[in-house]
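Apart from one protein chain that is not included, each protein chain of the complex appears where it belongs.
Labels for the chains are A, B and C, by order of writing; each one numbers its residues from 1.
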Amino acid sequence: MSWEFATWLAAIATLAIYSFLYSPNKIFTFFEHVYVGVGAGYGIVFGYNAIVRQGWEPMLKGKWILIIPMILGLLLFTRFIKSISWVSRLPLAFLVGLGAALSMKAIESDFLVQIRATMIPWSSLNNILLVLGTVTALTYFFFTFPDSKVVRSGALAGRWFLMAAFGAAFGNAVMGRISLLIGELQFLFKDWIHLIH
Amino acid sequence: MDFLMRLDRRWLYLIVFAVVLWPLVLPLGIPFRVSPGTMEAYKVLDALKPGDTVLMSIDYSVGGSPDIDPQAQAVFRYLMKKNVKVVMVAFVDQGVQFAEKMIREQEKLGKKYGEDFVNLGFVAGVEVAISAFAENVPKVFPKDNRGNSIDSLPIMKGITSVKDFKLVTEFATGIPGPAEWIRQVGTKYKVPIVSGVVTVMYPQSLPYVQSKQLAGLMGGLRGAAEFEKVSNTRGMATAAMDAQSMGHLAIILFIILGNIAYQMEKRRQVKK
Amino acid sequence: MAPGKLSSLILFLIVVIALLYQMNRAKGGKLPKLRRIAGLDAMEEGIGRATELGRPVFFTPGRAEINTAGAAQTFAALEILSYVGELTAKYNVELRTAIAAANVLPLAEEIVKQSYLKMGHPDKYKPEFVQFLSTDQFAYAAGSLNIMNREKVATAVMMGEFQAESMLLAEGAAQVGAISIAGTSRTFQIPFFIAACDYTLIGEELFAGGAYLSKNPDKLGTVAGQDIGKVLASLLILAGSLLATANVKVLVDLLKK
Partner (left out) sequence: MRRELPMLVAGLSGLIVLLGFFFENLLPWAFNWSKELTAWGTIVSAFAMGLAAANLILIHGKRLTFKNPNWYNSAALLLSMALMVYAGIFAGQKSYLWKLLFDNLMAPLGNAMFSLLIFFIASASFRAFRARNVEATILLIAGVLVLLGRAPVGEMISSYFPVGADWLMNVPNVAGNRAILIGAAVGTVATGLRLLLGIDRSYLGGE
């Protein structure tokens, strides 16, 4: 058995989380609160570092334009002052505009590229299934089309493709999840109580 | 069969826990095929002679480590058994810790730091750094990870460029990976490269073996288990493969049991 | 222009024009009829159940920050939150919104407050309705599990971008006997939601959620516009693959421009 304080701390934390499997209990709840606490602390430290390293320091080195995001960031806190709380919408609006536009880039990677990749010759059964599978699965996502036989049977076939896809992806993911448990068991039984050699 | 319908999920948890732990303590050795890439890698490593010097680049971080670290460990243990000298380096910052961990284990077994192996440490810059390192090793690493001057280490005598290594092995979760090493070292210096990659990178790296740009390729935990099998050094990866098999069987069993319970429930409702 | 940008731009403009056209039509009174989406229909039933049991409703808008490429899913989730908030206000049920991204917090607070205001119960809004948990993936998951267990939530609604924590949330909800409704367009996580939840919105269904629930003409119009985009995609795929079968690569080459 290991006698290092650090290993013990990690082992106790691990066991506290595992105790949830038996039933939700006070020890789990306590460690969950500790986890949320350190997690928030970690986030604050990284936020602080981002402000200092990407905002404050380059600003003092002469990149004065960075005063804009610094002020915008501070304006977030006007929401606590009733009379000017609307001002906090400015930084939020900035972030919303940014995020809306950044996510619209999907038109290239998720729309154009996927369409192009499916333009394959009908030269094998697999290729044909890939093309028809994609198109019928797209039919499943038609929301406003009149209820016709073509759309309905297309959508049904599409649903079958989607279900096969989900089943396969589920099975495929299990392997990686088992590795994680193996890693934990090795920590507990090798590094901590030296049962496995 | 009534118990099935009232089965407490904690029994399921216990079964998962037991079947995954069991092979880790007592490996079962469920047979599996060795893929050609691993076989090639083994042949190249097997041809090394005691006293040869090999480079091991540990280019992975904590995230993907369960899938790749067992490979590096298996190869390192095998090289130590063969009395081959190993120079470790990292082009991903967290790689240094994994290298140090492996080295410490061998030190406990009596191998000598600086003679049998060395950990040069990490250098930033990814592909540019690999290129600079390949050209002039002491210039990039005047000191090793433990702060020793390179000139003071017997293992580094006579090593100036990457050409002075008999073989380069590199273990990767992403970038740098086989592509970068082939570009900067394989093509330029004609040093053979054996590569280990995580499972998801394996299919896309296979063409390099066919084109002989890689002398061998191992994929993920499976690759590590395969290497342990051919090199006859059964270890953690073999046990982990058994654990995978048992885990998958357990999940399939639960699906079947769940469906039996479901059918029973349906029949009972019909009777009512 | 860089490769792929011209064709992206053209496709983008076609989709945008289709969206604007359908939005205009909808505003003119020609509301499109949407097909049923079971997961969204279940929302009212789920919150009704919480009322009967006198237990809270759990909601989470996923983990994507609003200034990143995953933002669209968060926005779609927030639209659904607005509806959930109205129902909890109407039925006087407690709401627990678990937040993982710091910059989503003020938006979610604003939205829930507005929902309570709209239903005429601004006085019933409590700070506990919107709780920040953690930007750390599993601290957020642990916190959510704890809320579900401690408060024995009756209904759990999980919408937006998720990673591996999806299974923890979904199965956690099942274990406290909650009705679970999930939605994400993150392909890796859909299988886990499908397996463990009562209802799952798959991919684009999440983006139709806001329109479906609010019946807002602008939003309904965009859903009809989205359909035009998918017809376009289907036709391009069929045409391109048939041309490729005849060894004509014009369309593929065009889409590389």
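As a working rule, contacts are C-beta pairs under 8 Å (C-beta built on N, C-alpha and C of every residue); 3 or more make two chains touch, one makes a residue touch a chain.
Remember, predicted model here, so these are calculated numbers, not experimental data.
Participant: Missing chain touches which shown chains?
Facilitator: Computed over the complete complex, the missing chain touches A, B, C.
Participant: Give the residue, chosen from B:Phe32, B:Tyr113 or B:Tyr189, that touches the chain omitted from the document.
Facilitator: Answering carefully, the residue with contact to the hidden chain is B:Phe32.
Participant: Touch as defined at the start, partner being the missing chain; which of C:Leu40, C:Leu87, C:Val153 or C:Leu206 qualifies?
Facilitator: With C:Leu40, C:Leu87, C:Val153 or C:Leu206 as choices, the missing chain is touched by C:Leu206.
Participant: Going by the touch rule given at the top, which residues of subunit A touch the chain that is not shown?
Facilitator: So the residues of subunit A touching the unseen chain are 6-7, 9-11, 13-14, 16-18, 20-21, 29-31, 33-48, 50-51, 54-55, 65-66, 68-70, 72-74, 76-77, 79-80, 86, 89-108, 110-111, 114-115, 117-118, 126, 129-135, 137-138, 140-141, 158-172, 174-175, 177-178, 180-181, 183-184, 187.
Participant: Name every residue on subunit B in touch with the hidden partner chain.
Facilitator: Counting over the whole complex, subunit B touches the hidden chain at residues 7, 9, 12-13, 15-17, 20, 30-33, 241-242, 244-252, 254-255, 257-259, 261-262.
Participant: State which residues belonging to subunit C touch the missing partner chain.
Facilitator: Against the missing chain, subunit C presents residues 1-2, 5, 8-9, 12, 15-16, 19-20, 23, 65, 67, 72, 75-76, 78-79, 82, 99, 102-103, 105-107, 110-111, 114, 117-118, 127-128, 130-132, 135-139, 141-142, 164, 167-168, 170-172, 174-175, 185, 187, 190, 192, 194-196, 202-204, 206-208, 210, 218-219, 222-223, 225-226, 229-230, 233.
Keep in mind that, in the parts below, only the chains that are shown with their structure count from here on.
Participant: Select the category (line, ring, star, complete, other) that matches the graph of chains linked by touching.
Facilitator: Chain contacts: open path, no cycle.
Participant: Using CA atoms only, can you tell me which chain is the most central one in this structure?
Facilitator: The most central chain here turns out to be A.
Participant: Two chains share more C-beta contact pairs than any other pair here; which two are they?
Facilitator: Per chain pair, the contact count peaks at A-C.
Participant: Using mean CA coordinates as chain centres, what's the subunit A-subunit B distance in Å?
Facilitator: Centre separation, subunit A to subunit B: 26 Å.
Participant: Centroid of subunit B to centroid of subunit C, CA atoms only: how many Å?
Facilitator: 39
Participant: Starting from the mean Cα coordinates of subunit A and subunit C, work out the distance between those two points in Å.
Facilitator: Inter-chain centre distance comes to 14 Å.
Participant: Sort out for me which residues of subunit C touch subunit A in the complex.
Facilitator: On the subunit C side, the touching residues are 4-5, 7-8, 11-12, 15, 32-35, 37, 65-72, 74-75, 102-103, 106-107, 132-136, 138-140, 142-143, 145-146, 149-150, 187-188, 190-192, 194-195, 202-205, 208, 223-224, 226-227, 229-231, 233-234, 236-238, 240-245, 247, 251-252, 255-256.
Participant: Could you please specify the touching residues of subunit A with respect to subunit B in the complex?
Facilitator: 21-22, 174-176, 178-183, 185-186, 189, 195-196
Participant: Show which residues of subunit A lie in contact with subunit C when the two form their complex.
Facilitator: Against subunit C, subunit A makes touches at 17, 20, 24, 28-29, 32, 35-36, 38-40, 42-43, 47, 76, 79, 88, 92, 95-96, 98-100, 102-108, 111-113, 115-116, 118-123, 127, 131, 134-135, 138-139, 141-145, 147, 162-163, 166-167, 169-170, 173.
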